[in-house]
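Omission of a single protein chain aside, the complex is shown with its protein chains in their original locations.
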Amino acid sequence: MTARLIRQPGAAERHPVRTRRRWTATKVALGVSVPVLFVVLWQLSAELKWVDPFLYPPPSRLGHGIATLWEEGRLVDATLVSVRRVILGYLLGASAGLLVGFLMGMSRVLRAAFEPFSWGWYTVPKLALLPIFLTIFGFGDTSVVVLIAVTVYFFVWISVMSAVMAVPAGYREAALMLRAGRWDMFRHVLLPAALPEIFVGLRIAAGVAVLMLVGIEFVISDQGLGYLIEQGRTLLLLEQSYVGIVLVAVIGYLFALLVKLVGRLFIRWRADDDAIVAS
Amino acid sequence: MTARLIRQPGAAERHPVRTRRRWTATKVALGVSVPVLFVVLWQLSAELKWVDPFLYPPPSRLGHGIATLWEEGRLVDATLVSVRRVILGYLLGASAGLLVGFLMGMSRVLRAAFEPFSWGWYTVPKLALLPIFLTIFGFGDTSVVVLIAVTVYFFVWISVMSAVMAVPAGYREAALMLRAGRWDMFRHVLLPAALPEIFVGLRIAAGVAVLMLVGIEFVISDQGLGYLIEQGRTLLLLEQSYVGIVLVAVIGYLFALLVKLVGRLFIRWRADDDAIVAS
Amino acid sequence: MKHVAPLTDVDTAADAAPAAPQRIAVRQATRSFVAGRRAKVDALGPLDLSIGDAEFLCVVGPSGCGKSTLLKIIAGLLAPSSGEVAIEVSGDSRIPIAMVFQDYGIYPWKTVRANVDLGLRLSGRPIAERREIVNDWLGRLGLTDFADAYPGALSGGMRQRVSIARALAIDPEVLLMDEPFAALDAQLREVLQDELLAIWQARRRTVVFVTHSLEEALLLGDRVVVMSARPGRIIADITVPFERPRSGAVRTDPLFAKLRGDLWASLHSEVVAQFDTGRQK
Amino acid sequence: MKHVAPLTDVDTAADAAPAAPQRIAVRQATRSFVAGRRAKVDALGPLDLSIGDAEFLCVVGPSGCGKSTLLKIIAGLLAPSSGEVAIEVSGDSRIPIAMVFQDYGIYPWKTVRANVDLGLRLSGRPIAERREIVNDWLGRLGLTDFADAYPGALSGGMRQRVSIARALAIDPEVLLMDEPFAALDAQLREVLQDELLAIWQARRRTVVFVTHSLEEALLLGDRVVVMSARPGRIIADITVPFERPRSGAVRTDPLFAKLRGDLWASLHSEVVAQFDTGRQK
Partner (left out) sequence: GEEVVSGGDLGAVVPVAGCGADAYIDPADLAPTRKIARCEANAPAAQPLKEMTTIRMTSASRSSSLAPIFVGMELGEFEKENLKIEFSVLPFADAMPQLATGRVDISYGGTEAGLFNAVNQGLSIKWILGNFVEPKASDLSQPQTGLWARRDTFADPSKPNVAELKGKTLGSTVGAASAIAYPMDKALRQAGISLQDLQIKQLPAADLMTALSNDAVDTAWLLDPYWLAAANEPDKYVLVGGQVPGEPLGGFYAGKSLLQERPEVTQAFVRAYIRTVNTYLRGDYTKDQRVLTAIATGAQQPPETLTRTPALTFDWEIRQGTGEQEQKVFIAFKTVKYTDVIPEDRYVDRSFYARAVGHSGT
């Protein structure tokens, strides 16, 4: 015998509260420091003329861009318009996706009938269908919202359907023994079992909604953050563009975070952020 | 006692081969008939003048559009260009997404550091960064491929990371007892356990790659199917646009199907298309 | 009320009901599985079995012989490949058949309480009544402290107890139990055996009880059937002569040892046969 | 070679090694869990336990008392909340400790063969040798026919056998087994008990064997420890006097019944206490 393995309480066991608090602090610090580092590098590379500061406005000039837009009153307007559109579109699309996803996940006949068709539609470039939407829903916000909804719908639909199909048969069998009807099966088994995967899909779709919003606002809108970005680009007001891009990123991040937090409310039974291999 | 429950072999048990064959046939029939029905309705609505046949060319005119493009030799060219771009971009982006997704899924430190940052980047409208990509990668195909890759990367990254995090602790514990190193853990546990969910993400990303391709070809390209669609629109050659849209949809469908079939090769241990509730 | 069980048809009875108060009739039931490109596996039968109303039937047999498969067929979760199973139910109760699964089958997203409550909830019982029943069962199975815990925080035995509580709380006409006490310590096992006997003796339900313990089978059952190695057929059918109400004291009865010996003998050759096949290869 | 176990440190020995050939020393180990907003659950200890080299230790105790927790702490999968566990290993073998998990812990994406092979593969044995060992174990556990099946197509007992085969195939210095035979029928259980005894008697390994069966504990163990109800402490520590090599015949020894009675008595109060708490609430 040449080695001795020792199992001792680690810091997490000896000081659970302190360790947890420390980890939370570390997490926040790391999460903040990486973007900060990025911003610093970006600024530095502009200062040291590694990159052309006109083409890539340094962060220090974003403040100026924000101030300008703020004074003109366009910043708040654009943000509000965009946020309203994205939230409405997302809610609509996600609801439809959840509904259809569950129906198709639960019925193989529906799946056989509509899966190929839906996959085909999934890759139809929605922006190319814009004229049709404009004709049907008019040139107002409705078209934008509907187009976002349609895009979001497909992403949610796929996630939900796959998640429902992946629910282990054992769970369904136990409910069948309790004579669960389709509704009960949905309510007590499929929905909660699929929820973790569904929320991954919903988070992905939150990002997609924001990306689609920007895409649409590039093309048709005279409002919103996408318009700010696009206008900045065509007018070579790159500061304005970058302000818009950063704002969109922040909104997208907050939106995805919101979806994650809502998910945590619903999925209380599962530990959320475990280290898989301690590191 | 007033009722008798009878458990008898169903058709699937009595004639397993025939039933399976029949179901396959039904599946194909249903899967084909829905799109066919759609096409018929579309044609009908044009014939009956429910919609303007100029703005919404009926399917019967798509044939003509295809023939024209075919004769001009542009159909094959555009398709080949687009397919090459999308496949290269997808492979690149998916590989990067798999790599980073696994790394971040396996390490909570990496996750703490890079998750907020990455989620922020996820919603940055990639098309708005086009000028940067053009500067770095030139005006050629490389920029297109890289932009598709970047977009695909994020979708795959999220799916993979979530899937890895969802691998039950019990599986990891068993491997730890066998003194699996990180690589073994990845190879024998995390990868196969996460694969079903990862392939859902890969299928979603396949669609995203196609959508992004079209978006880019709308903006900068003078080649590819996106260009055909956009050119058809600006020149009021709506037939050409619709041919392009249909082709993109078909390519997207085939691409997602290919990913699914590859997935089936890798995931042989899991029954694939079960009815969850017989219907 | 007419409830359609999955994979099955319901006949209103009295068309061909047998004279004897028979609850479950298994006729020439077989089941085979085809998994992937592997050869067909014959898991069960052909098997004939008749289970009387209010009978406590224990099933023993070598591992992998088709016991769980048989239970699933009776439960209606799996269709037989051939043959037929008929179960008489009163039609009064919302959930006539309850099952304790070998792998517990409880839901990680529901607390212990919600898991036990689920069957009652689905059968539409009033909430106050449900609460009382659930608390009662949680107490009997020693789970009161963990009523609000999720199954992820339970030990193996505790999870199995949740599964038992859920099935018993329904108070079904037919109770199918697949090695319900396997993960429990000897003491608890005895406590629960007594509990089960008490319940069963108070109001006689039909119980089909799969176990690996011959003692348990003899202690609990009116009848013990022994299944052969895969594909499982019935190779012995023993009526247990001990009087009800029984207690653990029957273990010391010489007849108990004899019956146990009989069961053992009928099983032993099966197991040995199975292993010889394995080893020779 | 120096292998760092997860969650643990490795000391090169001889610094404070005890004189006795002690393999595992558990000193004042406790473990508590906090799950969500529920109160802290004290699952284990404080517990002191010393397991000798080449000792076959059986652990019995009421369900939920912390047996699996103890095993996981020894295995290094879970850190104690306080106290310490030290395990002496030779440092020669790639995988010094193997464990059979209560919930099997086998991989649904690997065939039976690949599951059993995994440990050997990870320890880098040559392929021909691995193949031979795996075939041997598949045969001994009656799994030869299902070598290429995925676990999804196995019965509960068959899955447990895969798990046992995987652990035994490694031939580890320390073997931790958490109710390894719970899902097996009585016959198979005996066959495997004999098998295990034979292996252990041929080359003495340290075995920590959690079981619910007092008979099994007495039949297999050099020593049987009884754990109290949660939080598990050791309330009895019995050295089993039967001579090796043992066979099933010891069951008939009057001492066997006496020891069983002792164990039973020490356990019974624990179980009853637990239940009374539950019921009163």
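As written, the chain order gives the labels A, B, C and D, with residue 1 at the start of each chain.
Please note the rule applied: contacts are C-beta pairs under 8 Å (C-beta built on N, C-alpha and C of every residue); 3 or more make two chains touch, one makes a residue touch a chain.
Nothing here was measured: the structure is a model prediction, and the numbers come from that model.
Asker: Given that one chain is not shown, which residue among A:Gly63, A:Gly138 or A:Pro168 touches it?
Answerer: Looking across A:Gly63, A:Gly138 or A:Pro168, the contact with the absent chain belongs to A:Gly138.
Asker: Check the options A:Arg85, A:Arg111 or A:Arg233 and report the residue that touches the missing chain.
Answerer: In the complete complex, the chain left out is touched by residue A:Arg233.
Asker: Pick out which of B:Ile220, B:Val250 or B:Ile267 touches the chain that's been left out of the picture.
Answerer: Residue touching the chain left out of view: B:Ile220.
Asker: Out of A:Leu75, A:Leu130 or A:Ile158, which touches the unshown chain?
Answerer: A:Leu130
Asker: Mind listing the chain B residues that contact the chain we can't see here?
Answerer: Counting only chain B, the missing chain is touched by 55, 68, 72, 74, 130-131, 134-135, 139, 219-222, 227, 231, 233-237.
Asker: List the chain A residues touching the unshown chain?
Answerer: Residues 52, 54-55, 130-131, 134-135, 138-139, 219-222, 227, 231, 233-237 of chain A touch the chain that is not shown.
One rule holds in what follows: only the chains that are shown with their structure count from here on.
Asker: Pick the pair with more C-beta contacts: A-C or B-C?
Answerer: Ranking A-C and B-C by C-beta contacts puts B-C first.
Asker: What whole-number Å value describes the gap between the mean CA coordinates of chain B and chain C?
Answerer: 46
Asker: Using Cα averages as centroids, what's the distance between chain C and chain D in whole Å?
Answerer: The mean C-alpha positions of chain C and chain D differ by 28 Å.
Asker: Going by the contact rule already set, what residues in chain A reach two or more other chains?
Answerer: 268, 278
Asker: Which residues does chain C have that touch at least 2 chains other than itself?
Answerer: 3, 5-6, 36, 76, 97, 103, 150, 152
Asker: Okay, in this complex, where on chain C does chain A touch?
Answerer: 3, 5-6, 72, 75-77, 94-95, 97-99, 101, 103, 105-110, 118-119, 122-123, 150, 152, 170
Asker: How about chain D: which of its residues touch chain C in the complex?
Answerer: Against chain C, the touching part of chain D is residues 33, 35-36, 38, 41, 60-64, 67-68, 102-103, 138-145, 148-150, 152-158, 161, 179, 182-189, 191, 212-214, 264, 267-268, 270-271, 274-275, 277-279, 281.
Asker: If we count contacts the way the header does, which residues on chain A are in touch with chain C in the complex?
Answerer: 170-171, 173-180, 184, 188-189, 192-193, 195, 267-271
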